[in-house]
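Every protein chain except one is present and positioned as in the full complex.
Our next item is chain A:
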Amino acid sequence: MHRSSEVKHVASYLNTRGCECFGQPCESHCPVLTDRTIHVQLKTFIKIRVKPDRTGVVTDGVKHSMNPFCEIAVEEAIKLKEKKLVKEVVAVSCGPQQVQETIRTALAMGADRGIHVEVSGKDYETLGPLQVSKIFAALAKKEQADLIILGKQAIDDDCNQTGQITAALLDWPQGTFASEMTLEADKLKVVREVDGGLETIKINLPAVVTADLRLNTPRYATLPNIMKAKKKKIANVKPADLGVDVCSRLEVLKVDEPPQRQAGVKVETVDDLVGKLKEAGRV
C-alpha cells in the first residue's frame, strides 16, 4: 500500500504493571538511597506476595508505574520527533483506569497524544502478550502508524513477546533488543544486543522496534511539560471496538514462591564432599 516517505506516527506501547521485582532491587522507579560506604548500601524493595489462592501475586496497593524499558521506548520516540524525523508520537497503554497516569507521564515527556485501551477486572488479570499484540496490531492499522517502539519486555512478567508477536501479526519487520536505532529515509538501521555481541540490521518501514537498556537515558518530565500534558488528549478505546477478543487462551494453574533457600553444609575434606554428593544422588 502506498505510504508517504515521511514517517507519520510513532506509537509507543507502554506497559503499566506492578513493580513486582521479586526481591531484586528495582532501581528505576523504587526510591534508591545510596551512600558512599559499603555498610549502608540502601535500596528499597517492594515485597511481592503470592495471593492466598495461589492464582497470582497481590497487586492491590502495589505502586504501578511505567515499565522502565517502555520509558526508554518513549524517550526514543520523542528524540525522533525532536530531530523532526517523525511527525507525531502517540502513547498507548492497555489496562484499567490507573493506566492513564502512565500515559500522562509519557505525554509529559513529550508525546503528542495518548490512547487508553480499556481492559479491566478479570480481563486485565488474564491479559497477556498475545491479546495485547492483537490490540496493538489493530490500532497500528487504524492509526496508520509507521513505526512501533516498545520496551523489550515488562519487568513483572518478563515475557519478551509483545513486540515480536505484534510484528508477526502485522507482517512487519522487527528490530528487537535495540541499543541503537537510526532512521535513514524509509529504512531503519537497528543495532541489536544479542548474546554474541552486537548485530546491525537494516529493516524497511513500517517496522516494530523493541528497546533495550542502552538505547538511551529517559528524560525527566519537566514541570512545565507536566502542566502542558494536561491539555493533551487521551482517547478511550475498547478492545471490542478494534475487533479484538481479549479472552485468554492460557489458564494459570498455580503460582508459587521460589523455594526457600536451604542452609548449606560445610565439609572438612574433598572425600567428604564426594561422599555427600553421592548420598544426595548427584554423582
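Definition applied: contacts are C-beta pairs under 8 Å (C-beta built on N, C-alpha and C of every residue); 3 or more make two chains touch, one makes a residue touch a chain; residues count from 1.
Here, contacts and distances are computed from a predicted model.
Peer 1: Report the protein name recorded by UniProt for the chain absent from the figure; options are "Medium-chain specific acyl-CoA dehydrogenase, mitochondrial", "ATP synthase subunit gamma", "Serine/threonine protein phosphatase 2A regulatory subunit" or "cAMP-regulated phosphoprotein 19-like".
Peer 2: Going by UniProt, the chain not displayed is called "Medium-chain specific acyl-CoA dehydrogenase, mitochondrial".
Peer 1: Quick one: say which of A:M227, A:A240, A:V255 or A:L277 touches the chain that got left out.
Peer 2: Per the contact definition at the top, the residue touching the missing chain is A:M227.
Peer 1: Return the single residue from A:E101, A:D158, A:E257 or A:D272 that touches the missing chain.
Peer 2: Selected residue, touching the omitted chain: A:E101.
Peer 1: Please identify, in ascending order, the residues of chain A that touch the omitted chain?
Peer 2: Counting only chain A, the missing chain is touched by 31-37, 39-40, 42, 101, 104-105, 108, 220-227, 230.
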